[in-house]
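Missing here: one protein chain of the complex. Every other protein chain is in place.
Chain naming follows the written order as A, B and C, and within any one chain the residues start at number 1.
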Amino acid sequence: MPRKKSARPKGSGDAEVAIAEPIEGLPEGLTTGDLVESYTQMILVRTIDERIWALNRQGKVPIAASCQGHEAAQLGSLLAAQKDGRCFLFPYYRDLGLKMAAGLTPTQVMLSFMGKEGEPYSNARQFPMQGADLEHNIIQISNVVGAGLTQAVGYALACRMQDDDTVVLTYFGDGASSQGEAHEAMNFAGVHRVPVIFICENNHYAISVPQHRQMATDDLASRAQGYGFPGFTVDGMDFTRCYEATREAITHARTQGPVLLEMQVERLMPHTTDDDHLRYRTQEELDAAYERDPVSNFGAELIARGIITPEKSDEIKAEALKAINEATDAADAATLPDPSTMWDRVYSE
Amino acid sequence: MPRKKSARPKGSGDAEVAIAEPIEGLPEGLTTGDLVESYTQMILVRTIDERIWALNRQGKVPIAASCQGHEAAQLGSLLAAQKDGRCFLFPYYRDLGLKMAAGLTPTQVMLSFMGKEGEPYSNARQFPMQGADLEHNIIQISNVVGAGLTQAVGYALACRMQDDDTVVLTYFGDGASSQGEAHEAMNFAGVHRVPVIFICENNHYAISVPQHRQMATDDLASRAQGYGFPGFTVDGMDFTRCYEATREAITHARTQGPVLLEMQVERLMPHTTDDDHLRYRTQEELDAAYERDPVSNFGAELIARGIITPEKSDEIKAEALKAINEATDAADAATLPDPSTMWDRVYSE
Amino acid sequence: MAVKNVIEAVREALREEMQRDPKVFIMGEDVGKRGGVFLATQGLIDEFGESRVIDTPLAEASIMGIALGAAFRGMRPIPEVQFSDFIWPAMNQLIGETARACYGSNGVLQVPLVIRVPYGGGIRGGLFHSQNVESIFFHTPGLKVIAPATPYDIKGLLKSAIRDNSPVVFLEHKKTYRLVRGELPEGEYTIPIGQADVKRAGEHITIVSYGLMLHYCLEAAEAVAGEGIDVEVVDLRTLRPLDKETVLNSVKKTGKLLIVHEDNVTGGVGAEIAALVADEAFEYLDGPIRRLCGPDVPTMPFAQTLEDEYMPNTDKIVQALRKQAAY
Partner (left out) sequence: MAVKNVIEAVREALREEMQRDPKVFIMGEDVGKRGGVFLATQGLIDEFGESRVIDTPLAEASIMGIALGAAFRGMRPIPEVQFSDFIWPAMNQLIGETARACYGSNGVLQVPLVIRVPYGGGIRGGLFHSQNVESIFFHTPGLKVIAPATPYDIKGLLKSAIRDNSPVVFLEHKKTYRLVRGELPEGEYTIPIGQADVKRAGEHITIVSYGLMLHYCLEAAEAVAGEGIDVEVVDLRTLRPLDKETVLNSVKKTGKLLIVHEDNVTGGVGAEIAALVADEAFEYLDGPIRRLCGPDVPTMPFAQTLEDEYMPNTDKIVQALRKQAAY
C-alpha cells in the first residue's frame, strides 16, 4: 500500500519521538485481517452515516453531524488504542465512526439519532451519543466545543494518581483549537507531563469558517512546541498512517507525556443536516475533496493489493446495508423515554 | 554602556524582523538626555513604590502591588511608545512605573493608593490606578488576570477600522500567559494581523507559583510561532534593550501585525503587601535578584559612563523624596469620595 | 405594512443600523458568508464587506473581549454568540469587564455594544442548544437585558439597543425566529428600552411573561376567556431595567399574578417579579403569587417526550390560570 510521506515532526520537545517514515509493508502490530475488519467497520459507518442523513430529510432524525471524510482518522487512531488496550477516549461530536468502532451496535446508533428509549449515552436526554458510554471507555458530556479537552487532561491525571497507566485520547476540531480551553488543557498537560494525546481532526472548516480565518499557521502541530511537547501532522485520509502515528503517540504519552496529533482530513458533507455548504465552499473544492474519500480509497487499495476481492467488498457493503436496515426498523419501533424520567437524576443517587 | 546579548528571536513568522544585536552607542532615537530623564522617573517610581509599602504597614494603604524590579521593562517600553507618539496602552496591575511615566503625578498616585477623591482612574471606585486614564491613553478595567489582552486586540482592530495607525501595547505576566484568553487574543491578532504588541513581564512567579509550574518551556516567546507572528525574549532589566526591542516591535506591529515581547525581569518584592515571599522563595534566590536591581544598576551605568555624576544622582533622589513627601501629605489631607456617588454611573449618562 | 418573521426583523434592524452608522459592525462565528447559523446576518457581508461583518475564530471569550475593546475606541460592535449555550466562556468578559467598564471608570468609558444571543428551547436542542440564560444577566447591574417576543418589538428594540451607549444583552428566542410572524411598519421606528407592554388587557389575573412563552400565554388567555376568566398579559420585553410600574399597576388592578417563563424556576426572573409584587403591591394581592416555569432540571432533554415534559405550554398555562381564578 503506497503511503503518503505525511508525518512532519513539529515539536521540539522530544526529538527521539519523531514518528518513523512510512515503510513498505504493514506497520507494527497491524495484520491484513485488521485491515479487512477496519474496512468492514468503515463501510458500516459510512452506510449508517448516509442513512441518518436520509432519515433527517424524512423528519425522523432532528439533527446529525456526519463523519464522512473522517473515517480513516477515527478508525485508524481507535485501532491503535484498542490494540494498546489501556486507553480512554474523550471524543468530539463528529466522531460517529469512533464511537461505533469502539463498540456501539447500529441499533444503538439509530436509537441515539432518533432519541429513543435505550439510547446508550444518556437514554436520549442528549444529542445523539453524547453523555457517557463507560462500557467502551468513552465520555463526552457536551458538544460545547473545546470543553472536553481539560476534562481529558484531568482524567489522565487521575489515572496517574491511581498508578494506572491508562492513556487518554481526546479529539477535537480545527475550530476547537481556537478556544482558550484548548490552550489551558495543553499547557497543563505539558507542565505536568500528563499521559494524554490531543488529536485534532483538522478538516479545515469550522462550520463555514475556513482554516486561515481560524489560525494564522499552516498547521496546528506547530503549537505543541510552545507547550514543550511534540506535535505531528499526519494525513488523516490514510488509515494505516493514522494507526501508526497514534500507536507511537500512545507509547510516548505513557512514558513521557502529551503529544499533539493533527490529522488532516476533509469534511465531505455539510457541517450538519442544518447546513448548506455551498454557501461557503465551491463545487470544485468539494469535488477535489470527494476524490480523497478515505473509505472508497481504502477499499480500492485493499483490492489493488489483493487483500480483498471486489466481490468481498460488495459483500461487505451488502451486509452493512442489511444491518442498517434492521437497525433502522428496530429503532423506529422503539419507544420514546417515559416523560416522567425527565425529573430524575439531577443529582447522583 | 555594555549590553547583554539578550535578544533571542523565537518566531518563525517574519524573519526580517529579527531584532538587531546590541551595538555600542545608543539605539536609534535615544539621547543621553532621555536616559537621565528616564533614570529620574525610575527613581521617582522606586521611591513612591517603597513609600506605598510603608504606608500599607501604617494602615493607610489597603493593598499594593510593587513594580520593583520591573522598572526598566516598563519605562523602556513606554519611552519607545512615547517617542512613537501613536500608541495606546492596556497595562497590567503591576505597572505602577508605566502609569506614572505615562503622566500621573505622585499626588495622583497617592490618591489612588489611599482611595481618595480625585483618584484619576475611577475616582477611587477601584483598586489603585484601575479603570481608565484616557488623557494618557490608558485603559485597564480590571485586575482579572488575562482579561485585558482581548480588549487590547479589539481596541487595535478598531483603530485599524478607523484608518488610524495607532499601535496598542498590552502588558501581562508569566502567570497570565496560562489563561485561555491570552491564547485567544494572540490567535485572533495573528489571524487578523492586528497592530498589537503583547508584552509579557516575565518575573518567573505568579504569586508563589514558579515558572516551571506555569509553562513547560524556558520562555514564552516560543509560543508566538504557533500564532504565526514573531516572538522575542529580551533582558527586561536592561532599559535600553527594552526601549529598542519595543521600538522595533512598534514598527513591525504597524506594518505587519502582532509581536510577542517577553521581558525577563525579577520581582524584588513579595507579590503584594499581603504576601510573604519567604514562604516560597529562598533568601539566596532573592539576594541574587537584588543584585540585578534595574534601578541601581542603571544609575551605576550612567555614572560609570559619565552621563551623570554621583552628586546628580543624589540630587535626583533627594528631589524624588521631596516630591513623594509632598504627595503623601496632599493625599493624606484629601477627602474620601462622597458616599452618595456610590449610586452613580452604573450606566452611561 | 409587510408581514415578517422574527429573523427577518432582526436582519432588517441590523441592516438599517449598519447603513445609518458606519461605526456599527458585526462579529461572530459564521456571520459572514454563512449569514449566521440562523441566517440573521444573511447578505450583510455582501453589502458591508468583510471588515464590518467579521467571521471570528471559534472562541467566545475573545469575541466578547474584542468587541469590548473596539467599543472603547468608539466603534459600536454587535458580537453574536451562536447559541446562548456557548456564552459561558465569555462570561468573564461580559459580567466582569463589560458590565463594569462604565462604573469602574467612573463613567469615563462608554460601552456601546449589543451582544445578540439566540436562546431557548422547544427545538429539540437538548441540554446544550436550548438554554435560557437570562437570569444571570438580569442579575447584573451595568447590563441592559432585552428579550422581545414579536417581530415588531424585536426590530424596534434592537435598533434602540444598537444606539444605546450601555452594553445590551439582546436575547432572541430561537423558536420564535420562523414561527412568529407579525407586521412591520415600512418606515423607521424604535421602541424605548425599559418599557413593558400590556399585550392583552384583562381584569381578573395578571400574567407576566416574555419571549416565546408570551405567545403561549396569549393563547391561554384566549382559551380561558370563554370561561369568564379575563386575563391581562404583560410582556416584559426589557428584563433589565425592569418596568416595575407596568407590572405593579397590572397586579394592583387584577389582584392575582401568574408568572410564566421557560427558564428553571428557582432563582429565575420570575422570582424577582414575585418579590417585587410581594413587597410593593402586597396590599392588593388577592391570592398567592404563582409561577409556571421550567422545572429544576439542567435545561431541556433531547427526546421529544422529555422536552415536552419540560416545556411550559398553552395547556399547562390554561390549567394554572384556572387554578389561580379558582383561588
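What we mean here is this: contacts are C-beta pairs under 8 Å (C-beta built on N, C-alpha and C of every residue); 3 or more make two chains touch, one makes a residue touch a chain.
Owing to the predicted nature of the structure, the values given are computational and were not obtained by experimental measurement.
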{"item": "Touch criterion as defined above, residue of C:Phe72, C:Phe128 or C:Tyr152 at the omitted chain", "value": "C:Phe128"}
{"item": "Residue, one of B:Ala206, B:Leu220, B:Val295 or B:Ala320, that touches the chain absent here", "value": "B:Ala206"}
{"item": "Absent-chain contact - pick from A:Gln151, A:Thr217 or A:Thr233", "value": "A:Gln151"}
{"item": "Absent chain, residues of chain A that touch it", "value": "90, 121-123, 125-126, 130-132, 134, 139, 141-142, 144, 147, 149-159, 161-162, 180-181, 184-185, 187-188, 191-192, 344-349"}
{"item": "Hidden partner interface residues of chain B, rising order", "value": "62-63, 115-117, 119, 122-127, 130, 142-146, 175-176, 178-181, 206-209, 213-215, 274-275, 279-280, 336-343, 346"}
{"item": "Sites on chain C contacted by the missing partner chain, in the whole complex", "value": "61, 85, 88-89, 91-92, 95-96, 99-100, 103-104, 127-128, 135-136, 138-142, 240, 242, 264, 266-272, 274-275, 277-280, 282-283, 285, 287-291, 296-299"}
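As a convention for this text, only the chains that are shown with their structure count from here on.
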{"item": "Farthest-lying chain, centroid of Cα atoms versus that of chain B", "value": "A"}
{"item": "Distance between chain centroids, defined by C-alpha means - chain B, chain C (Å)", "value": "42"}
{"item": "Chain A and chain B: spacing of chain centres that average the CA atoms, whole Å", "value": "45"}
{"item": "Chain C residues counted as touching two or more neighbouring chains", "value": "56-57, 59, 61-62, 89"}
{"item": "Sites on chain A at which at least two other chains make contact", "value": "178-181, 213-215"}
